[in-house]
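Quick one: the structure is below, questions incoming.
One protein chain is absent from this view; the other protein chains keep their places.
Our next item is chain A:
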Amino acid sequence: MEKELRKEEPRLMKGNEALAEAAIRANIDAYFGYPITPQSEVIEYLMREVPNRKDKKTVVLQAESEVASINMVYGAAGAGARVMTSSSSPGISLMQEGISYIASAQLPCLIVNVVRGGPGLGTIQPSQGDYFQATKGGGHGDYHLIVLAPASVQEMADFVFDAFRLAEKYRNPAMILADGALGQMMEKVVLPPDGGLPKTPAPWATTGKTKDRNHNIITSLFIQPEEMEKVNLQLQKKYEDMQSEVRWEEFQTEDAEVLLVAFGLSARICQKVVDLAREKGIKVGLLRPITLYPFPYKRIAELSEKVEFILDVEMNAGQMVEDVRLAVEGKVPVYFKGRMGGMISTPEEILREVESILEKQNVLHD
């Protein structure tokens, strides 16, 4: 986001509300959703604010279910609209059927998952337990979403623009994967510029067949195996192209002997761990994937050449750690520290983990 365009004063906002306001400023044509904790403020904010924006023609509709919402998204996206939905874990599970169809029909849209603890009805407390579902397909078939993981209220707002930009560039659904805490916490945010996201032309959309073109069809049905394979290969080629969009952030990795890898809120906590460790003379660095799909395999592989070990920190039972291990290919040990069910590791807890691994390693070295 260009700094010079940000002329507004910072505001104090909840993550969910900053995201909703950014969506209005991204000129979304429509939002379809169903309330679920901890992200209901998204639809509440839109219902409250959109009628006051006389310059906006945004549709905001509360559907009867998440299943209906995602299929409304499908219809609107197929009609060429900039459209989004938001939900939380159990609701996102209900949407998986529709997300698979949208990915196959190659429609751009934004799906926001403000993750809570699971499985099942789980808890309304924050979690990162939906990493697998978000990055490995989630629904049936071979497909991927573009997945962005914010770590601040600022990014809850900014990533709405980024997600639509990427979704429309690749004609692929994008997901913002945030945990419940990011949805609920209040922070300073400088909002993205109103109308700062140009519309992408959609000549493929169902807007009514005109004389000068053939009828447009939006479908995910390719009943001939030869045709289906072609579509699948085309999708895979697209995912390959997307690898160039991989984004991550690093903190003090230059001289790091220990590398932490964490995303979202866990990465925020790990920044503190880096500071605490360095006060004690332990050279810890942090890599934070911003795009969870595509994943920064290459950069993690490079860093693994320079560190003693890697500690992956998540709010789940260890999901991203599998991708980290794939990147490292056994070159250095990869450890995991996680808590679940809405529990969050403290910086001190993570630092103790780093120290105890170091101790064990020293014993081995001696």
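The working rule: a residue touches a chain if its C-beta (ideal position, glycine included) is under 8 Å from a C-beta of that chain, and two chains touch if they have at least 3 such contacts; residues count from 1.
Just so we're on the same page, contacts and distances are computed from a predicted model.
Among the names given as "Type I-E CRISPR-associated protein Cas7/Cse4/CasC", "Acyl-CoA/acyl-ACP dehydrogenase", "Sugar ABC transporter permease" or "2-oxoglutarate ferredoxin oxidoreductase subunit beta", UniProt records the absent chain under the name "2-oxoglutarate ferredoxin oxidoreductase subunit beta".
The omitted chain makes contact with just one of the residues A:15, A:38, A:98 or A:137: A:98. In the complete complex, the hidden chain is touched by one of A:37, A:200 or A:220, namely A:220. Note that of A:47, A:67 or A:246, the residue touching the chain absent from this view is A:67. By the touch criterion stated above, the residues of chain A touching the omitted chain are 29-30, 32, 59, 61, 63-65, 67-69, 71-81, 83, 97-98, 101, 105, 206-211, 215-221.
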